[in-house]
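Contents: one structure, followed by commentary.
A single protein chain has been omitted; all remaining protein chains appear in their positions.
After this line comes chain A, so read on.
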Amino acid sequence: MTVESTAARKPRKRSTGARKASPKASPGAPQSEPELVQLLTPEGKRVGHAENAVYDEYVAGITPEELRGLYRDMVLTRRFDAEATSLQRQGELGLWASLLGQEAAQIGSGRATRPDDYVFPTYREHGVAWCRGVDPTNLLGMFRGVNHGGWDPNSNNFHLYTIVIGSQTLHATGYAMGLAKDGADAAVIAYFGDGASSQGDVAESFTFSAVYNAPVVFFCQNNQWAISEPTEKQTRVPLYQRAQGYGFPGVRVDGNDVLACLAVTRWALERARRGEGPTLVEAFTYRMGAHTTSDDPTRYRLDDERLAWEAKDPILRLRTYLESENHADEGFFAELEAESEALGKRVRERVRAMPDPDHFAIFENVYADGHALVDEERAQFAAYQASFADGEGA
């Protein structure tokens, strides 16, 4: 299935129109009808100018070209993601964690960052990586098993993927504390999910960032599922409300609305840069695929739920909007289709060409200043390997 055919598919279920948009929802509000910041409805209708003026102003002047850019980012990210899933099925990758369905949350927030901001991702932020200019094939090295990441975080101010959930929120907070000490005019954004929201490290990062007024945005993609556990297993209150207890604002945004995600994240990052401290953004979205390629969601959730979310597809709604406003023509979509296929091909070829690491990579970079035991064991390993070479030569 190509991206364009996915994006062009008609929604199966129409929602009843624009939701009442307010960042404040009462505790215990049903998760199925959350109140959230929305600027573009699932039907592709631009809303929220009045109700969400505080956020709307951050995208008020957005140009058709910028809108097409957001659309392009989402389509290409989805195409890259689909290619990676295929590569796993073909045995080229050991594992893949798909972002399918979360494109708007990632592109909207990612495009809100400036080059001098710093991003701390989980392991699923392929769309954010794309926005930061990280070469997509770099992300595949760890899923192929040739390294544990390995890109230079400082090249794009995009930290390594973090697999143990929630740990990076503390690194983000520490980095933000450093920015504040340096008097830098930049901010940090920390990604995590609904599952990680239960981790102690996330709670501690809220405490530290609040106490030190650190310039950090906590961007929680609530994709409803932590592998097999629904959000109800993590929390009794909507996640964004947790911020209140720590003394900083929390906002829930429609995570499938790229405009709203862009606006709210820009707002939160600006607050941070102005020295007003941390913000929690809960992007309410949905993990359309499995947790990873090793997961089987049919064991724990009904397909109806996925179909209902398909009607809120982030790419489809922006396409509808672009078309209804005549912001994009057939030529644009056709060109993007071709670009997507070219990206898929490029990723495929580069992954297949990715060499296995040298055996001695095991001993590389264990320490910055060296370590006697590593040197000793490297020498033993070399001697062991050389013993086979001798045998072959005999």
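In this section, contacts are C-beta pairs under 8 Å (C-beta built on N, C-alpha and C of every residue); 3 or more make two chains touch, one makes a residue touch a chain; residues count from 1.
Simple rule for what comes next: contacts and distances are computed from a predicted model.
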>> Tell me the UniProt protein name of the chain this structure doesn't show, selecting from "Monosaccharide ABC transporter membrane protein (CUT2 family)", "Potassium-transporting ATPase potassium-binding subunit", "3-methyl-2-oxobutanoate dehydrogenase subunit beta" or "FecR family protein".
In response: "3-methyl-2-oxobutanoate dehydrogenase subunit beta"
> Which of these, A:Gly174, A:Gly195, A:Pro297 or A:Pro314, touches the one chain of the complex that we don't see?
Replying inline: A:Gly174
>> Just to verify: which one of A:Trp96, A:Tyr123 or A:Phe208 makes contact with the chain not shown?
In response: A:Phe208
> Can you list where chain A touches the absent chain?
Replying inline: 147-154, 159-160, 162, 164, 167, 169-179, 181-182, 200-201, 204-205, 207-208, 211, 364-369, 371-374
